[in-house]
Each structure stands twice: as C-alpha cells, then as structure tokens.
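Notes for the one structure printed next.
Note that this complex is displayed minus one protein chain, with the remaining chains in position.
A and B are the chain letters, set down in written order, and residue numbers restart from 1 in every chain.
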Amino acid sequence: MHKKVHVQATINNEPVEFLCEPRQSLLECLRDILGLTGTKEGCNDGNCGACTVVLDDRIVTSCLVLGVEAQGRKITTIEGIAEGHKLHPLQQAFLENAALQCGVCTPGFLVAAKALLDAEPNPSEERIRLWLANNLCRCTGYDKIVRAVKQCATEVNA
Amino acid sequence: MKWFDYSAPSSLSEALKLLRENSQALLLAGGTDLLVQMRAGRKQTDLVIDIKNIAELNQLVLDASGLRLGAAVPCYRIYNHRDIARGYPALSDVASLIGGTQIQGRASIGGNLCNAAPSADAVPLLIALGAICRIAGPSGERTVPVEEFCTAPGKTVLKQGELLVSLHLPPPKPHSGAAYLRFIPRNEMDIAVAGAGVSVELNNGNFQSVRIALGAVAPTPLYAKQAGDSLAGKPVNDACIQTAAELAKAAASPITDMRGTAEYRRHLCAVLTARALKQAIQRAQEAK
Partner (left out) sequence: MSSQFQVVGTRPVRHDGADKVTGRALYGADIQLAGLIHGFVLRSPHAHARIKRIDTSKAEAFPGVKAVITAADFPVTPDRIVDLGEGDTPLSYVRGNMLASGKVLYKGHAVAAVAATNVHIAEEAASLIEVEYEPLPCVLTAPDAMKDGAPILHDDLRMKELGEATDKPGNVAEHFRHVKGAVEDGFQLADKIIEREFSTATVHQGYIEPHNATALWNNDGRVLVWCSTQGSFVVRDVTACVLDLPVSQVKVTPMEIGGGFGGKIPVYLEPVAALLSKKSGRPVKIVMPRQAVLEATGPTPGSSIKVKIGATKDGRFTAAQATLAYEAGAYPGSMVGPGAMCVFAAYDIDHITIDGYDVCVNKPSTAAYRAPGASNAAFATESVVDELAETLGIDPIELRLRNAAKEGTRRADGPKYRKIGCVEVLEAMKNHPHYKAPLEGPNRGRGVAVGFWFNVGLPSSVNIAVNADGTVNLVEGSTDIGGTRTSIAMQAAEVLGLPAESVLPSVVDTDSIGFTAVTGGSRTTFATGWAAHDAAQDVVRQIKERAAALWETTADKVKHSRGVYSCNGKSATFAELAAKLGETGGPVVGRAAINPRGVGGSFSGVITDVEVDPDTGKTTILRFTSFQDAGRAIHPSYVEGQMQGGSVQGIGWALNEEYYMSADGVMQNSSLLDYRMPTSLDLPMIDTHIVEVPNPAHPFGVRGVGEANIVPPPAAIANAIYRAAGVRMRRLPMNPPAVMEAVWRKP
C-alpha cells in the first residue's frame, strides 16, 4: 500500500502540515489540499508562470516542485502578498493601471514582480521585462503590467 | 504520473546506496526537465531521489584550482556569485539564459548536462572551458571530460548506480575569454535553434589556443575541435574568425525540425561562432 508523506512547512508565515502523495506537485498541494487556489495552473510544465510562488528566497514555478520538497521550507503565495486588509502597493498599482484583464496570470505576475522589487527597488523597463519573461500574459500585451511595476518601483522609492 | 516514492538523502554515500538498491531510480535536482518528462510519460520510476540535500552537490567553490560547481547548484546561485561573474562571465551568461527567472531558481548546470539534450545551453560552453565531470559510483569516483559526457540524445556515460557530483573548471588563464551565444526566435524562454560556446587565449595579437563547441546541431553537444585548432597561432582578424566559423559550420550535422531547418541551423553555426569569438576576444583583451 502506498503511503502518503507528512510535510511541515511555513506558508504565508503560518506553520502548515499536510499529507500528500510524492507525485503531487507543490501546486496541487497548495490548491487541492490546502485550498490556496490563488496560485493558478496554466501549463503544468514551467513555461507560463501562473503558478509562481516564493520558495525560501527564490521565485519558482510550483508545478515543477514536488509537494514533498516543501518539507521545512518557507513558501509565499499570492494569498500572502497583502498585509491584512491593506493591499501591497503592487496590487494597488495593478488595479490603478488596469494591468489585468482576465486576471488568471495576475497572481503569478504579482508574486514574481514583488520578488523583483524586493531585491531591486528601481529596475529598468528592460530589467522588468527580462525578470517577468517566465510569466505569460495573453490579454494585456504586457504594456500595462510593465507600467504598473515601474510605477510602483518609482513610488516606493519616492 | 504513476506513483513513486521519494527520498532525500543527506549524504553522497546514502544516495549511492539508494541508487544501488533501486536500479530504476531517477535523480531530482531542480526538476525542470525531470518532472516535465515524467508527466509526459517519457520517464517512469518507482523512486525519485532528491539530491539537493547532499553537500558535495551543492558546493560552489572558487579558488586557485579553478571552480568546483556542485551538480545541483541552481542557476541563480551562479549568476549571483560576484567572483564567478568576474572569473567566468560566460558561465554567468549561460546560467541566466537557461529558462526564465523561475526556472533559474531551480534548474542546475549539472542537470542541464545530465539531461543530455543536444540543445543544452550550458554544455557547449562547458566544453569550450574544458570542464571535467566528477562522477561517483559503486566502484568509487572517476572523471570524464565534459565533451565525452553526452553520448546520444538523452544518454550519457553515467553507468548504473553512478551520479554526477560536480563539474570542475580550470582557472581562467591570462588573456583569455569565453562566450556562449545561442539563437532563439523569442528573446527568452526558448530552446536553442543553434548555439556556440567558445573560449580563446590570446598572445600578442594572435590566438594562442581556441576551443569551439556547438549546440543543437548534432545528436550531442559538439566539440568542433578542428575549428578551434585552426586559429592557433593565427592573428586576431575577421578573416581568421570567418574561417573558423566556416569550419564550425562544416562540423555541424543538424536535422530539420520544428525549431529550424538543417540549412538554417548550419548557417547559424557560422554566424554564432563568429559572434561568440568576437565577444570572447573582447573579454580576453579586457582581461588582465
């Protein structure tokens, strides 16, 4: 009989425990076991970035991480970006710039862009475009997304 | 994916024991190739061995003997390493070319090599840099020059029970430089249509020694020895560069597929080799 694995991790600053099959991706564990459905599945092979989360200190596509690999690790998802009722400035900038249309890529973009701004407070447009190239958006043509990130960088630094 | 068990050994000996006991086990580093292939049904196993908790596979040491790069070190650790950016800028380049930001958070150079895709971005550069693979197995350790590591698409010299521990790059020589350029239709998130890795060592305006390797134009990453050797002792000028580029093109034996025609790929070999040589020469000239 196959046995599930017990995993302990810190997710959005909360200690979390869950049981999963080794074949289940971190994406599946977040969505189907933990109910954190803000992280989206777009391709399940690492190419669209919709499932981006922060794993320890790096962004990764959670479809290419096994749930069992989360043991002892720290994970931040889209649900952990806002501080209580206060939206993160990037979330606010996305709204003000109309940087989303269907919105399904938005969680991945926000997690990825926040990681960029946390590491580099004032990136150039080229740098933003390179950093976000692992996140596909089919609705916006990226224009307003790049502007939102740039605006947020400028405001945070002002 | 069918059910598999998961183990994350913390020592090399433990990993080798697991490998010995499970002949079908697959090794997981960044997983960016492995999990995709398992999901597509191209690979199956009863046991996945996560090698990221093993110290030797995570080492990143730069000293007088060169660079020791653990097989599981993810790309971002390489391009975020200031001494690597100084000593091996072409390696930094390659680490930032593979996949996108998220992929680079997981994918490793060792994994890129072990996946043995003809188009692997890291491998032509590793060949050009003269990297040595350190392999551990049931009968101890052995080393293999990186140009001999891949034997066919998806196949390597690794035998049953063996794993790649690390890559060793010799220290950069004075007046040397390296570069890797690939061609992709997009600007990011693409597989190379063709790639060229080169390293050059200069001596008073002449080439002292040159190594050229090509990607995605043969069943394995291709060491174009003749093309590099042709430059030894020659003056650094466009004509010589072009001659070497043509020799590289002649060494290629590409196929036509969704990423490009054979003719187009041969053409790119010459274009990329010439461009990479120019970039490497510039680095060599700027090097102390």
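Descriptive notes on the structure:
In this section, a contact is a pair of C-beta atoms (placed from the backbone, for glycine too) under 8 Å apart; a residue touches a chain by one contact, two chains touch by 3 or more.
Note that the structure is a prediction, hence the values are computed from the model and not measured.
Remark: the omitted chain is touched by one listed residue; of A:Leu26, A:Ala115 or A:Ala133 this is A:Ala133.
Although one chain is not displayed, chain A still touches it through residues 21, 23-24, 31, 35-45, 47-48, 50, 77-79, 81-82, 87, 91, 94-98, 100-107, 110, 128-130, 132-147. Although one chain is hidden here, its contacts on chain B can still be listed: residues 1-3, 40, 100, 183, 185-191, 193, 257-261, 263-264, 267-268, 271.
Here is the rule we use: only the chains that are shown with their structure count from here on.
Chain B has its Cα centroid 29 Å from the Cα centroid of chain A. Against chain A, the residues of chain B that register as touching in their complex are 1-6, 8, 28, 30-32, 35-36, 39, 48, 50, 74, 76, 99-103, 105-106, 187-189.
Across the complex, chain B is touched by residues 2, 5, 21-23, 25, 44-47, 49, 52, 55, 58-61, 63-66, 68-69, 71, 112, 130-135 of chain A.
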